[in-house]
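Left out: one protein chain. Kept in place: all the others.
First chain written, first letter: the chains are A, B and C, and each begins at residue 1.
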Amino acid sequence: METKGVMEKPILQVKEITKTFPGVKALTDVSIDFYPGEVHALLGENGAGKSTLIKIISGVYIPTKGTLIFEQKERAYKNPGEALNLGISVIHQELSIANELSVAENIFIGREPGKGKQRFLLDRRKMERDAQKALSLMGVNFKATDIAGDLSAAQQQMIEIAKVITRNSKLVIMDEPTSSLSDSEIEALFKQIEMLKKNNVAIIYITHRLKELKVVADRITVLRDGIVVKKSLYEDITESEIVASMVGRKISDYYNKQQHIRKEEMLRVEGLTVKGVFEDVSFAAYKGEILGVAGLVGAGRTEVMETIFADKKKASGKVFIKGKEIELKNSREAIANKIGFATEDRRRTGLMLEASVKNNIVLPSLRRKAMKKAFVNPKWEKKVCDEYFGKLDIKTPGRETIIKNLSGGNQQKVILAKWLVAESEILILDEPTRGIDVNAKSEFYNLMNEFVDAGGCIIMVSSELPEILGVADRVIVMREGHLSGELNRAEMSELNIMQLASIQSEAESNTPRQADGASNLQSSKLRGI
Amino acid sequence: MGKAKEWSEKNAVVIVLIVLIIFFGIANSTFLTPANIINITAQMSINAMLTIGITFVIITGGIDISVGSVAAFAGIFSAYIGLKFPKAPLIGILGIQLGSAIFIGTICGAFIGIAIAKFKVVPMIATLAMMTSARGLAYVVTDGQPVYGLPNKFAWLGAGRLITTEKMKNGVIPIITIFLVIILILMHILLSRTIFGRHVYAVGSNEKVSHLSGINVDAVKIKVHILCSIMAALGGVCVTSKLNNGQPAACDTYEMYAIAATVLGGTSLLGGIGSVLRAMFGCAIIAIINNGMNLMQISSYWQKVIMGMIILVAVIIDMAQKKEKK
Amino acid sequence: MGKAKEWSEKNAVVIVLIVLIIFFGIANSTFLTPANIINITAQMSINAMLTIGITFVIITGGIDISVGSVAAFAGIFSAYIGLKFPKAPLIGILGIQLGSAIFIGTICGAFIGIAIAKFKVVPMIATLAMMTSARGLAYVVTDGQPVYGLPNKFAWLGAGRLITTEKMKNGVIPIITIFLVIILILMHILLSRTIFGRHVYAVGSNEKVSHLSGINVDAVKIKVHILCSIMAALGGVCVTSKLNNGQPAACDTYEMYAIAATVLGGTSLLGGIGSVLRAMFGCAIIAIINNGMNLMQISSYWQKVIMGMIILVAVIIDMAQKKEKK
Partner (left out) sequence: GSGDSGAKESSAGTDKKNVSAEEDGESYRVGFIVGSREHVFYNLIEDAIKEKCDEIGIEALCYDGELDANVQSNHIENLVAQDVDAIALATVDAAGVGPAIEAADAAGIPVFTFDSPCTTVDCIVCHVGTDNVKGGELGAQECIRLLGDKGGTAGIIGNPASSSCLDRENGFLDIMEKEAPDNVEVSFNGNYQGDANIAASLVQDWLTADPDLGVIFATGDPACTGALASIKAAGADTLIVGYDGNPEAIKAIYAQDEDGKWWVSEISQNPPLIGSTIVEQVYKYLKTGKVDAKNIPIEPYIITYEYIVDNNLMSE
């Protein structure tokens, strides 16, 4: 894009912003200029201060020090509403959906169109019409009248995007908008970003997927520990330079791929079926390997894993553990059979956010380590926490720290620790590195390797092709509720996996889903290595 | 077939209501007489007013257990003002009644709303405090005595009836029922057709998102609590009018039936979902159980037990239907 | 300095308590006499028992408004059994009392727990149904009459005192206080030291995570409701013992004070956070306000108002401290 040629006045100037939370200095003297018609990528590790900065820009937080100059005027707004009124809209990192409301109501939340002069009565028709128009433009497969809570995470994210697009904003901020989107949806998003740029809208774009920068970014700023460490036009910088400035050192190969030695079978499923979700899924996982499970978002991988973990009831099929068929009635029995399951939604199904690190780690193992059958063993608790804080290099002020105060990477390590403490031999990791920065990712992959080398078995569901290619020893691919193939290390390539995940015969490719799949192949370049 | 099933999933409560009507209709010959049906509509009116207000609060994800006390306090207030103007014309009396309700409701509701929105007190405790205090004040101002000697016109709103016939010399249509229907329509429009109504749902569905979207969440909460207290106060004024007498003990524990009616009407205690129209089915169920059991001369002790069980069963049926759908 | 501040942040309620003690101590000469302090500990015992049970329920993220009714029902049950064994020795009577509480508590709690865990009825409604039904049953079985004529030994648990002195011929230490302390220690250990206790917190923190960590969430909920109802039933049995007769109207609306005490004690109505020990501060505040105002001869009407306001202010102070920390 030739946007960078347009050297207008900055629409927003952040000047020497400092923000301190009790005990944490999240931002120190941050100054950045943002220009209209430009995508400005904000990069940095977890906890670098990206979200904090955009929350200050959008009026969620009040800065401790510093000024915001929007459209050449100094601003100090007290709530997000004032920022919105100025034309600053945000897609927040955490999904911001009101589950009970319809899609249209979500899109127009807080600025519902009114009838008449007083704007007292709601103009529902106009609201739904406008919402539908925006959705059609984005080519999504749901309606404005659907209830938002019934939609998938990806679809909800599309609602968020529709929300900012319909706002006629001057500045649009997107905090990790693609973390739950499939490639086709990402492509739709990027189209919308192009449109916004054409309309001279300034865009702040936050992501951990550096590959995306190639397509969208005009300019980047890297934050480390709340300090600006790099500012550049995108074309003037290489990816390895970006990574180096984010981490503060050079990371050559953060996957750190290792050759594992596959041993005996640990888990085998045959003909696993949950009606309407997936059918006839059969595969095996072995001691000493990382089995990747690839597929597009919504292919049914999560459901398969939930069913193996006995969180969902299966309609038919068999599960074998170490060669023995076992009928697991509930997750408790799965845990007793040494299966651990790190879910894809950390905040909702992975952690007790308000509880301490310690309580999160020991929860599934309490019963096994009980004193006199009923009592918690506090000595063991302390010992095991300290042990794993060391082993996994978990950065936390202490055992009793409330876990929501930890960074995403450390939270993920706590979840790993939880299943290691539970003496899991089979670890199911569903999107284990979603929303985690490069450094934490690389540490996490090392831990996975260690676990496998020590005789463990990992099943890793991931939507990130590079991750699958970089970490897995073998991969199975799912497509629309079916197992569509298996590739060993030698056969694994981006193209092969994408073919199994999405390609359909020409005749069938009329339904929306398959159309999605087809376009995926092209857009997969976005995420390819 | 499929449609009927879908309808029944959404309207389990209507089915419970119909079953009850059929049951009492068979069990007692008076139950389905026009006179009795009219009585039921009049008897449910007061609970219905409290229920409408509570429904708004519950949709925002809150709760209000003070409505009974606020009702009593407002009722007494209206009685005192009424005593001061013994010669007022009907329209003046109505003004006093509505004015008292709005005045007391606004004060109590603003108090509760500010405690919840600004001081972050959990709704249960904020309204518990109001429940205790308003009841206490009702006793303080009356010194425990009923307020009596009100002009007859004071009873028009709560006890009057329109259109007299041969058989029903005192009138057919209770004014309180008409009053309820008017309020109901207004409140239904407010909730379902206005922007404010959307904000009520939005706050209940996701407070954080509402805030980030520029909705003044605190203001919505305060307004909703004022509305709820005004509705409660209207209920209390109607009781005073109906009895032509202000009782400090009035409407004791009515909040429980209002909450039950709201939930029976499909409003979720978690917020974000609900309707004032449907809440009326809940009120009707409770009124019908009371009325039917009175007519059948069932002992008041058993009435309590049966009432508890029917509410439970109705909610279970409703839940089961919704779960099935999932 | 910093430490004192941190302490006060966590213990705003203790400060409220101390302020109240100082205030009443100055305002009334009887308040700080040993006899009165002993009275307060005995008087808070029954509310304390209900509070302990409710605290467990609230930590799992639930609520129980049926405790007052369950207490009355259990109290009456124990009285009937007591009547059947007029010659029983003290140990037998105690067995009857504990046995009644456990029996009725288990039945009521299991009923509530199953409705909530298995039939997915919201706790408010499930316990509302139990509240109405248990109260109704208490009246049904007694026909509204108190159950009296109990053997004197029946009063030992609730009204007896140990260690007599010259000045206090009736004894110094109330047995009910000792009983409460024993229960409190047991329940504190259960909540803070056992696996079950951890599971209670876990369920309140995040049901889904608990489920995926192998906790039988339904079982925890049912157990907690059984425990709560047993604690309520114990409270009811103690009331019956204290009065040496069974009253169907006993413990009416006591649930509200139990909930207030729990919240004052820092337990979050959202679940996952709380402590039975701290809930005792809440009970003490309520008991002290009652006792102090009685001693000061404040009219019972004003007492209601003041009680409501103090609870509100205490929660606001607590909130303000916690918010500041954030």
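The rule we apply is simple: a residue touches a chain if its C-beta (ideal position, glycine included) is under 8 Å from a C-beta of that chain, and two chains touch if they have at least 3 such contacts.
None of the values given here were measured: they were computed from a predicted structure.
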* Any idea which chains on screen the missing one touches? -> B, C
* Asked: Which residue from B:93, B:251, B:264 or B:280 sits in contact with the chain not drawn here?
  -> B:251
* Considering the whole complex, which of B:43, B:97 or B:229 touches the chain not shown? -> B:43
* Structure fact -> Given C:250, C:264, C:285 or C:314, the residue that touches the chain left out of view is C:250
* Asked: Which positions on subunit B touch the chain that was left off?
  -> 30, 33, 35-36, 39, 42-43, 46, 139, 143-146, 148-149, 152, 155, 158-161, 169-170, 239, 242-245, 247-252, 290-291, 294-295, 297, 300-301
* Structure fact -> Logged for subunit C, residues touching the omitted partner chain are 30, 33, 35-36, 39, 42-43, 46, 139, 143-149, 155, 158-159, 169-170, 239, 242-245, 247-252, 290-291, 294-295, 297, 299-301, 303
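Note that only the chains that are shown with their structure count from here on.
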* **Contacts with 2+ other chains: residues of subunit C** => none
* Asked: Contact residues on subunit A for subunit B in the complex?
  -> 58, 60, 79-82, 84-85, 90, 92, 96-101, 105, 109-112, 114, 119-122, 124
* Structure fact -> Within their complex, subunit C touches subunit A through residues 193-199, 201-202, 205-206, 208-216, 272-273, 325-326
* Structure fact -> subunit C contacts subunit B in the complex at 63, 65, 115, 119-122, 124-126, 128-133, 135-137, 139-140, 143-144, 256, 259-260, 263, 269, 299-309, 311-312, 315-316, 319-320, 323
